[in-house]
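Showing just some of the chains, left in place.
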Amino acid sequence: MSLTFRAAVKDRDLDVSLEVPHGRTLGLIGANGSGKSSVLAVLAGLVRADSGTAVLDGEELFSARVWVPPHRRRIGLLAQDSLLFPRMSVVDNVAFGPRSQGLSRPAARAVAQHWLIEVDAADLADRKPSELSGGQQQRVALARALATQPHLLLLDEPLSATDVGMAAMMRQTLRRVLAGRTAVIVTHHVLDAVLLCDRVAVLEAGRVVETGRTEEVFRRPRSDFAASISGLNMVRGVATGPDSLVATDGTVIHGEPDMALTPGDPALAVFRPEAVSVHRSAPGGSPRNQFLGPVTSIEPQAHLVRIQVGDLGADITADSVARLAIDVGESVVLVIKAAEVSLYHG
Amino acid sequence: SNRPGESTTITVFAAASLQATFTRLGAQFETANPGTTVMFNFGGSSDLVAQLQDGASADVFAAADTVTMDKAVAAGLLSARPAVFATNSMEIAVPPGNPAGVTSFVSLADPGIAVVVCAPQVPCGAATRTVEQNVGVALMPVSEENSVTDVLGKVISGEADAGVVYVSDVISAGDAVDGVPIPTADNATNDYPIGVLKGSTSADDAGEFQAYVLGPEGQQVLAEGGFGTPS
Amino acid sequence: MNRTPRLDVPSWIFVPAAAGSLFIVLPLLAMLTRVDWADLPALITSPGARTALLLSLKTSTIATLLCLVFGVPMAIILGRSTFRGQDVMRSVVLLPLVLPPVVAGIALLYTFGRRGLLGGSLEAFGIQIAFSTTAVIMAQTFVAMPFLVVSLEGALRSSGQRYEEVAATLGARPTTVLRRVTLPMVLPAVASGAVLSFARALGEFGATITFAGSLQGTTRTLPLEIYLQREVDPDSAIALSMVLVVVAALVISLARRTARPA
């Protein structure tokens, strides 16, 4: 009882296989255009794969010989645009799925009311979609998708238009709803993935480049995208000892290996920008990792300032920036304690 | 012939040009024969024949020319030989006051006069051709219409300076047009035959209607409508 | 005034629109000036006119319903599915549009008349179609149907299919999608199409007189009555036409008003 999926769509350069165990939630992350929505569209039956097959709860959804039309797949899809039916009220939009499944009109409305309460939109029930704000529309669309109680739930960036406070609430709701339900969620937010997904798959250019348990992927990313979405600096290289690697540009990095590395093996070093300190010249002292380079940008973040040196970022306080008196283009030295660097097999 | 309380309906298929006179005749006939209703189906004679052939049920058929009636006879639609009950001949219709000053058929050949006629394919056009030949002129009409109603319409609206139509049409148009007669010698005449149909469900009443049309009352109404008496 | 303001349409567009409207209005006005208003009441209430008007309304309404019942499915199949022979079907549907109505009547006779393709089989069942009120309705349906199909198909093609996809992912069967998403979306076009069909049926003359004849109370609709009247008195024919026009305008605006809340 689970989902297995493999599909290739030539003209979108997509070739993906995925598995979602029964009752689990898979996060799908990746850059714009990497194929996330396409995967959902193939699953929902809105795009035909050139080859491949999908099996949900033992039943083939599509394959070379089989084609189950969308309305018989029992798959709920929340697409990237809300696409609420413009001529129906909010409650009728949400009641549409239950009605289609044969519920009576009052029963379907009751179900709809329930889901509208879940997404905190009960007071919008009688409005027309054109009278809703963007975030309200998204919540109603979410309620509509949830109300069908599908065997497989597909959510494409369900919270992208939702404000911060409401998003926190919605994540709670989704956690409840997703418990025991097989689901695939596309998101650009680490927090969504961490809170909602058992595993994540990272897409790059239509291919799965990394999958794993959610925390694992974000703490020990293997793909550039996973590192960047986690806000981590990542350096690829080759292990030179049990606790060091040499990057492609020759820099040697020392750190704390999860397991002793085997010299010669590919290895990854990962560290948080907050752990990086910035100096005008190399500080003296014991074994430390140092990177030298010109500052490419200086950006205020919420509370700190991000100093970017090539691919690497350092977050320091505004005070430090003032004290260092650095400017874009000037050379600086980035220093990271070995204890702050995670090393693992790549 | 009806016993009191009994009612019959007879259906008469008649050429469109008979509408005014036959409607009056029908009403008179109904008064003369209480309990009998006369229903009319007016149309182009050839259309009516086609309808009869295709199964339309009717009791009496009155056509505007013998050619069409011959077709009906050939198709075996009639129960007896049809009889000619009226004739019609041609006349020039001009807008009231005769603005273009039409005096005779020959003057219609003047290129400054906009004249409309029936197309030679239809009976009134054929008759017009005959008049042309009799008079010895060739008209250059601005329009060759499909029916005499269309010719009359052009004259009534003043669009045409003159049109060649039946005498009965000039009469029935009343004040809307003036007539410029064509001498009998040059004129063309066509016959209106009437007959009882084989499929008639009340052949007696149908026969009575036919007799009524051929009889003095009928002939008087027809004469008032501008029709000639068959010789 | 806080509704989304309608965007301006270009102002020059009022020039051709006004010209077009004038072109339509002037002849109607010209007609009005010729109507003999004193005679009108008598004319309208004459048994011939009344019977014809009622017959016209009855047959046109039924014909419009038949157009909807058969035409909407045809439009949907043309506009929303692909199958072999679709182009052929599309062309065939158009044909009654160009057929001169009298020829359409002849074609119907050739099919349903006594001597027609199906006439024999129908007669065997005791069904006589030609020259009956049924024949009037069939003639009207035949000439009016393409208007519904063609205009609705155009609207279906103009509107995208994304909402229908959403409905399918919500588990709606094709029938449900059709009833609750597709049709509501193109409702204005269905209404326009029905109006076109009704108007065409109401004004139908040639096919009716050929296929159904012109018998008072049974097959003589108002246009046939008007045609007959014209032989006798053109001006009263025009007055009767005005009745037809007014009745049509009333029926249509009534239908529009009731359809709007749906």
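Think of it as A, B and C in the order they're written, each chain with its own count starting at 1.
Assume contacts are C-beta pairs under 8 Å (C-beta built on N, C-alpha and C of every residue); 3 or more make two chains touch, one makes a residue touch a chain.
Model, not experiment: these values are computed from the prediction.
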Per-label copy numbers for the complete complex work out to A x2, B x1, C x2
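Heads up, the rule we're going with is that only the chains that are shown with their structure count from here on.
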Take each protein chain as a node, join two nodes whenever their chains touch, and name the resulting shape: line, ring, star, complete or other.
-> line
Closest chain to the centre of mass proxy, which here is the mean CA position | C
Whole-Å gap between the CA centroids of chain A and chain B = 89
Overlap residues in chain C, where contacts from two or more other chains coincide = none
Overlap residues in chain A, where contacts from two or more other chains coincide | none
In the complex, chain B touches chain C at residues 11, 16-17, 19-20, 23, 39-43, 47, 50-51, 53-57, 149, 153, 156, 172, 176
Can you list the chain A residues touching chain C in their complex?
-> 44-46, 69-71, 74-77, 79, 83, 85-87, 96-97, 99-101, 144-145, 148, 150
Which bits of chain C are touching chain B when the two form their complex?
-> 109, 113-116, 119, 128, 130-131, 209-210, 213-217, 228, 230-232, 234
